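Note that one protein chain of the assembly has been removed; the remaining protein chains are unaltered in position.
Chain naming follows the written order as A, B and C, and within any one chain the residues start at number 1.
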Amino acid sequence: MATQIIVKKKVRKLKNPVFLEGMPGVGNVGRIAAGFLVEKLKAEKIAELYSSYFQHVTLIHSDGTAHVIKGEFYIVKANKKNGLKRDLVIYLGDQQSELPQGTYELVHEILNFIKKLGVKELITMGGLKMDVAVEDPIVYGVASDKSVIRKYSKYPINFNSASKVGSIVGAVGLLIGYAPLYGMKGVSLLVESFGPPILPDHKGAKKLLELLQKILGVKLDLSEIAKKAKEQDILKEKIMRAGAPAETVKREKKTDIGSSSLTYIG
Amino acid sequence: MATQIIVKKKVRKLKNPVFLEGMPGVGNVGRIAAGFLVEKLKAEKIAELYSSYFQHVTLIHSDGTAHVIKGEFYIVKANKKNGLKRDLVIYLGDQQSELPQGTYELVHEILNFIKKLGVKELITMGGLKMDVAVEDPIVYGVASDKSVIRKYSKYPINFNSASKVGSIVGAVGLLIGYAPLYGMKGVSLLVESFGPPILPDHKGAKKLLELLQKILGVKLDLSEIAKKAKEQDILKEKIMRAGAPAETVKREKKTDIGSSSLTYIG
Amino acid sequence: MATQIIVKKKVRKLKNPVFLEGMPGVGNVGRIAAGFLVEKLKAEKIAELYSSYFQHVTLIHSDGTAHVIKGEFYIVKANKKNGLKRDLVIYLGDQQSELPQGTYELVHEILNFIKKLGVKELITMGGLKMDVAVEDPIVYGVASDKSVIRKYSKYPINFNSASKVGSIVGAVGLLIGYAPLYGMKGVSLLVESFGPPILPDHKGAKKLLELLQKILGVKLDLSEIAKKAKEQDILKEKIMRAGAPAETVKREKKTDIGSSSLTYIG
Partner (left out) sequence: MATQIIVKKKVRKLKNPVFLEGMPGVGNVGRIAAGFLVEKLKAEKIAELYSSYFQHVTLIHSDGTAHVIKGEFYIVKANKKNGLKRDLVIYLGDQQSELPQGTYELVHEILNFIKKLGVKELITMGGLKMDVAVEDPIVYGVASDKSVIRKYSKYPINFNSASKVGSIVGAVGLLIGYAPLYGMKGVSLLVESFGPPILPDHKGAKKLLELLQKILGVKLDLSEIAKKAKEQDILKEKIMRAGAPAETVKREKKTDIGSSSLTYIG
């Protein structure tokens, strides 16, 4: 089969839609932020993506039913209540492909699908792996072209990303990089994220959501995720006191974080 | 070639057929149980599946003839003698694919083929790997949806499978997970199985066959496999006395078996 | 591209042709024997096989020209001078595929091609890896079906191969195993072969050629290869005196060679 997208619901014309992507990766920040939006905005599922590039594993839900690894496309219509200025198309993925061939295939299938929905603009989200925790993580940006950087210059996004990291691994970057081939533009938002891969980084996800509030105008109650972020800080502190090698670095010590400490983004 | 199914015999309309799958995996329980049915019910071979996702190895029969790795489809017609309430389609596989791409391809080829035979319901069988042996192995169930759990609630199947294991590796799970995409429903029956992978687990296979008797109404003489199961217990005991790390755990000690001890299903 | 066969010369009807295969493997015996036939019988090249499943390496000839890894199909017409009873189609391969997917593809492309040439019978050749050297290597046989074993029973081929080895790795076995799917029959001739993989085993190749003389009626001057086989024995002895773990085993000591010492065939 390779990769197939199964449409669950026909979508009528969307209003100047923006595409948002959230897949597992560093700190799972993109996935958490996109999942938060899907849940809180009561997004409507329109399609599912299946691929033989996912692991050949079937997850088991707590009720005993099977869940194959997949990606889901959702839409959220802009309205006064949610504050959205434009319609959203959200991709929520269970997994990235470990094989480059799979990542390329997923990226092209996704771009092809959202192009048909009228998407012209993309926002992908990921974590920028840090060796030390930071109190107030910075969001770095990578853009499909310079016009995008100009457009987003009014938001707190640091486009000096190349000084921090040389490349982005996986779909987060390729979606932006390949967007122009599909007549689209886009930005990757990479939030500094520290922690063992098992620990979901709610602080980083919250940072991304705050930024999305500004960019999209969306009204979100972030108190729940703020609470989780705080709990995570306490947990991290406990782990570190128990002998972890790093501690939260305050911004004034920023010069201590060399670019060599940043090696992977997902 | 990738994967191809070669039909050996055209099948006329089957009567509300159930699909049963048996491939190698933990304790080989599914393969043993399916093979037992094929042999004892004198199932008729209707097709063979060949795939370049199998190992590039040719097995040698004891008579000096070659055997390529393949899967076989069999049918058994329901009648008074065998007690079957419905016709059976059985897939007996020599091997699973080590590559996810291969597993997905096999699963889709199989589902596509049995759909044409009119199959609407699947039963896949596998072992749930235990670190310790149990006297009376439990069969856990994973269902394609909740209606299946209700349907099978009258049988001794524990659908609290998620408390024991998080995921199923390989075709056993994917067949159930992907069944709905083909308009089918199904259940994975996972029997607790202990033992080094080399030792075929006849006790677990017998447990599955006893369950199939109840579900399918099929009349089976299990004395032969019961004997093998007993021999296996004796062998296991010998191995363990010679220094193996675990011993048969009685049900009252069940609390000793944490979910952490269950990591792989095949 | 995957795999393609480029026909260099159109072939007219062949007279009941037999297919012979020689690819690199244990002791390189199949490749040496097939290459010997191509050279000595002045076989005519009719086609070349190219595949992306070969290594991405270009060999350099001593004259500075490039040689891509490929397979070659040759034909030899039966005549009184060469003694052949039937026409030959010979496949001489530079390399086997390391990926199962590649081996399957090569095997199916080869079978498909020779089927068009009217081939109904195959002889594949390989080495059966020994841990110790034998003075007079035995040729074991694996057949596509029992009728082939009966047919070859008059030749010095031991079809009790299953007692020595459980499976054949690679194209040598798959060609025979898949032959029936193409309406063909065939035999794998596996000669006992000892020695580090780097050392080509001329003794084993000579044994195969002696057998082919009997089977095909072909007249061959084996003095050259006999000389190489003798030189190889001397070399091997030197290596072993310098501390190698094994020595040539005489047939009366055959019981020393357990089946456990035979693990790989190529």
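Just so we're on the same page, a residue touches a chain if its C-beta (ideal position, glycine included) is under 8 Å from a C-beta of that chain, and two chains touch if they have at least 3 such contacts.
Computed from a prediction, not measured in an experiment: that's the story for all the values here.
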Partners of the unshown chain among those that are drawn: A, C
Hidden-chain contact residue, picked from the options A:86, A:108 or A:151: A:108
Full-complex contact with the absent chain, from A:14, A:43, A:168 or A:220: A:168
Touching residues (missing chain, whole complex) on chain C: 1, 6, 50-68
Touch residues of chain A, complete complex, unshown partner: 97, 99-101, 103-105, 108, 141-146, 148-149, 159-163, 165-171, 173-174, 176-178, 181, 188
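The working rule: only the chains that are shown with their structure count from here on.
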Interchain centroid distance [CA atoms averaged], chain B/chain C, Å: 39
For chain A paired with chain C, centre-to-centre distance based on mean C-alpha positions, whole Å: 55
Residue numbers of chain B (touch at least two other chains): none
